[in-house]
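Before anything else, here's the structure in question.
Missing here is one protein chain; the remaining ones are kept as they sit in the complex.
When the chains are written out, they are named A and B in that same order, and each has its own residue count from 1.
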Amino acid sequence: MTRGGALAVGILLVCAAGVAAAVALAWHPEIDRITPPAPGSFDRYFVAEGEDLAKLGNCAGCHTNDPSEPLAGGRALDTPFGKVFATNITPHPDDGIGAWSGEAFERAMRRGIARDGTQLYPAFPYDHFTHATDHQIEALYAWLMTRRPIAGRAPETRLAGIYGFRPVVAAWNALYLNEGPLPADASRSSQWNRGRVLAEGLGHCGGCHTPRNRFGAEDIARAYNGAWTEGWYAPPLNAHSPAVRPWTPDELFAYLHTGLAPHHAAAAGPMAGVTRALAQVPDEDVRAIAVYIASLMADAPASKHDQPQPVDRLDVAQQQHPDAAALYAGACATCHDPGAPMMQLGRPVLSWGTPLHEDNPHDTVRIIMQGLTPPGGASGPTMPAYADMLSDQQVQDLAAYLRTRFTDKPAWSNVPAAVAEARK
Amino acid sequence: MKELARRAFLANALVVTFALSRSALAQGSGTKLPQSLAKTPELDAWIRVGADGTITVFTGKAELGQGIRTALTQVAAHELAVLPKQIDLVTADTARTPDEGVTAGSHSMQDSGTAILNAAANVRALLAEAAAWQFAIAPGQVEMRDGAAHAPDGRQIGYGELAASLSLEVAVRLDMPRRQGGKSVIGQDLPRLDIPAKVSGGEAYVQDMRLPGMLHARVVRGPSDGTKVKAADVAAVEKMPGVVKIVRDGGFMAVIADHEWRAVKALHRLQASGWERTEPPIAAADLRETIHRLPAQDMPIFDYPGPASPADARSIRVRYSRPHLMHGSIGPSCAMALWENDGMTVWTHSQGVYPLRKALAELLKLDLEKVRCIHVEGSGCYGHNGADDVAADAALAARAVPGKPVRLQWMREQEHGWEPLGSAMVVEMAAELDGNKVASWRHDVWSNTHSTRPTTAGGLLAGREVDPPFVPPKPKPIPMPEGGGARNGNPIYALPNAHGVFHFVEQMPVRVSALRGLGAQMNVFAIESFMDELALATDTDPVAFRLAWLKDERAREAVQRAANRFDWRRRGDGGDGSGTGFAFARYKNLASYCAVAMEVRVDRDSGEIHVPRVVAAVDSGEAVNPDGIRNQIEGGIVQSLSWTTREAVGFDKTHRTSFDWSGYPILRFPSVPGRIDVEVIDRPNQPFLGAGEAAQGPASAALANAVAHALGRRLRDMPLSPERVKAALRPVPVVTKQAAG
Partner (left out) sequence: MIKLTVNGRAHQVDVDPDTPLLYVLRNDLELNAAKFGCGLGQCGACTVLLDDKPVFSCLVPVATLGERKVRTLEGLPKTLPAAFEAEQAAQCGYCIAGMIVRAQALLERNARPTEEEVRSHMAPNLCRCGTHMRILRAVRRAAEAMGGGVRDVAEQK
């Protein structure tokens, strides 16, 4: 064989080996279909546990599109790579996961691989769910398999360009998937460790609160630095937290479990759905999460220097934004003024809420326009949606007014853009 | 002289005529005058005929949105043989109408309807007599029709002309014949007279009143009963633009302004400095246990004899309960008051203008004649809400600005925070079964009073705030057969060895009073749930089980009609989240009969209860306006479903946490039933029976029974909220749960 020939063969072999390795990485066997297990075959207490975990992981948040068809999928998640459709995870044998064995389910949760071997996109946060314990995954399986089977497949997810080729996700997994349960931190309490398992695992808090790199993977080096999701800004949950009051475990517990933090604000945007789900999770689990997340913010400015004095620069705000001042007085003060009923009963002042202190006005603008509505007529913090009552200019003026009046931070620069985006 | 002689002749003629008359008796029990007539027997207190033929009918009852204005007009129009549009009905006004107490307890048709029926029959007879004399024919030949008396030969005389020749200052007689023949407007679905204004922006409510020179006021209070504002910055608020006056009397404070919004802004400013509790702390977030444990006065409700149960009888004991409930009037209470010429006039939506007048007179230290209370419609009150208190607030404010009408409007949170609530209640039921038969029955109910309606100044919020304050009267139980907490505690079923005790709890942790149905909603919920539990224990169909113990024929018919219309025979097996339920009661065992059948579907994931279908049958005696009855029953069903599936007033140590709709959600459109179908059983010539409260108990029990059928488990504590449904479905493990992680 010539030298060139040997080189060619060598390159070919390396390529072949590379392809083989890639194939080995990317190809996954199909796991056999099973007959959907009879719901009665699952232990009832186990199913109840699974229900708690499903609320904690908020499966319905992504997998339920039409409330009358829970977990039937169909909801589109906007990602930088295109729309990813959440699938049907009811136990329907053909359209859902009814034919999935426990093993298949675990593989999906830990590695993002469907029963038939298809690679799922990490918009399904298996990079978090992989940290769940075996027990949790089994309990979740028991719960899912005892739900109402609903026919109907979600639309196909078609991402553009190379991302449309699912096996490339294998490369993503190789780089970014840290598979399996997390080892306990012996220097911390068992409650903290439990909270960490829940938050990093099924809770997948980092999925929204940690910024992502250009491949859509969480930037672990900047864990909990804050990130954007569906137009809302999930603020930092670490030393960069812009909150002016400390997020103590008690405060976080109240927020997560009731949707209202006495010294911050009511949960809005995506957190409204999260806290509604967490309201149904056992106290001790929510408390553990609160302890863990609070520990991440131990070095936040508010944790070191609580600023309880409400900021209310009424005159300055009146002077700088006279139109908005009148708007506020007629449209907002009825609930938010000190003498107003909800304020009389101890609701937090606007200057304590994080949205006004963020670097961007987006959350503030969205709250004004969308309000807060507990679903299905449940009890809870309520605010009307002002989108139809105010023009774009009025929302902008109001947002600027609120920033001036209730914080001592500099004015936002991108308010018109935030309003335009929220209108879409 | 000639006039007198003619009248004397008429009087004699009347005696003769009455002796000769036949036909059906007017409503009323024999020779004893019904309540309203006993109090006010003069005909002209009820009916006046003007010289121009206009007929004014006076009722001491008030239109609450229950359709009484229309129904009473129909009764009068029918008996007087005129068209409804010829009648001007004047409602509750202390200067003009009879005193018929409070418009409550579903008594309006029974009391006022009966009174007007009798009075109208009397007036018609007198007019007919007068016409007969003028026509010189026998009274029996006169036909009364369309506001005129007609002779067979075609002559006619209008009522106006006839009325000029006689006096209605005579006492009503009970044995007047009811009108026979002719077109009857009773039993017709006459469109409600008040609706046109309500769908066109007409002036329909006290909230719509505008008087010249009117000022706007707000009362200043803490967030809920048992609190007060502290350190209100009165000096600063007095200087706010438009503020006319801040009225203070002891702890009472109100602010008057030239424009409504300015009054609101002033109110917020006055409340800005905070509040404090004036009463002892509230014991718990939900007070039913508290009431159950407080000292109680035991009052027997019923004692039916029967042989002792055999030793091997099966014993079943269960407990049912409900929390405090809110009236939640959609329009917060409002009143207009004017202090002029040493007299106070108050336009109010209070259910009882006469008792209110008495209380206001005491509060303002005025003679009774110096106070006038005029009923003007408010939004639905469903019992004793803020109407009386706001009337007092308005009166005190008006007194500070003589000659100027003052419109005082409660805020939403004031209505939520201060309205007297429907008491929380606990019912313990016990029965023994001898084989498949009920051998004994026991009903114990705990409750606060169901009426603190003010008859004295101490019964008004303002009365307790002024200096010196008036003492609130001691709460008292309402005696049976009407009853408060004991209402409907005695089962309509002919059960042997049956005993019931009402444990009257005098001490009120929070302010309570009459809420639609009073204790009946809880007692019927308990009885009808328990009947189902016994039916299940004896493996009997729930409807058949009831019929076996139900002797009252009209009750049986209501039950059968509802069951047939619902197609109860073909109900499914339940247990898979879908179920059907049935319940029946005769309100107070005196008023309307109401049977309700219901289909539910429980979403086990969310705990939400969907109600695709409801069927009801109601017997209200002679149905004056059948559609009005249907409307009340439909509404009662929906409202009762809201109470039963959602509602519970929440508390913390210092105040009601349910301060607005966000903290006290009620049923919204997406959750109301799919279909409600009400059959009205008409009983011509039977006494009118009140229908306004008849559905509250049966609807709530039918729901509980349907849910039990759907889930195979029974919920006994209202509300059957999503949280409670899910908690009931959740298996409770015997061993501790394995730690997650």
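Some observations on this one:
Note that a residue touches a chain if its C-beta (ideal position, glycine included) is under 8 Å from a C-beta of that chain, and two chains touch if they have at least 3 such contacts.
Note that the structure is a prediction, hence the values are computed from the model and not measured.
One chain is not displayed; in the complete assembly it touches the shown chains A, B. The residue touching the chain not shown here, chosen from B:330, B:494 or B:544, is B:330. Only one of B:66, B:350, B:589 or B:700 touches the absent chain when the whole complex is considered: B:66. Of the listed positions B:187, B:635 or B:650, the one in contact with the omitted chain in the full complex is B:635.
Set against the missing chain, the residues B:50, B:182, B:241 or B:403 yield one that touches it, B:241.
Although one chain is not drawn, its touching partners on subunit B can still be listed: residues 64-67, 189, 191-192, 194-196, 198-205, 207-208, 210, 216, 241, 259-262, 264, 328-332, 377-380, 382, 409, 411-412, 627, 631-632, 634-639, 642, 660-662, 666-670, 672-673, 675-676. Residues of subunit A in contact with the chain left out of this view: 323, 326-331, 333-335, 341, 382-384, 386, 388-391, 394.
Everything that follows uses one rule, which is that only the chains that are shown with their structure count from here on.
Taking the mean of the C-alpha atoms as each chain's centre, subunit A and subunit B sit 49 Å apart. Looking at the complex, you find that subunit A touches subunit B at residues 44-45, 48-49, 53, 70, 133, 135-136, 147-148, 193-194, 197-198, 201, 280, 285, 329, 333-334, 337-342, 344-345, 374, 376-382.
Here subunit B touches subunit A in the complex through residues 223, 264-265, 267-272, 274-275, 411-413, 605-606, 608, 646, 655, 657, 659-668, 670-671, 722, 726, 730-731, 733, 737-741, going by the rule given at the top.
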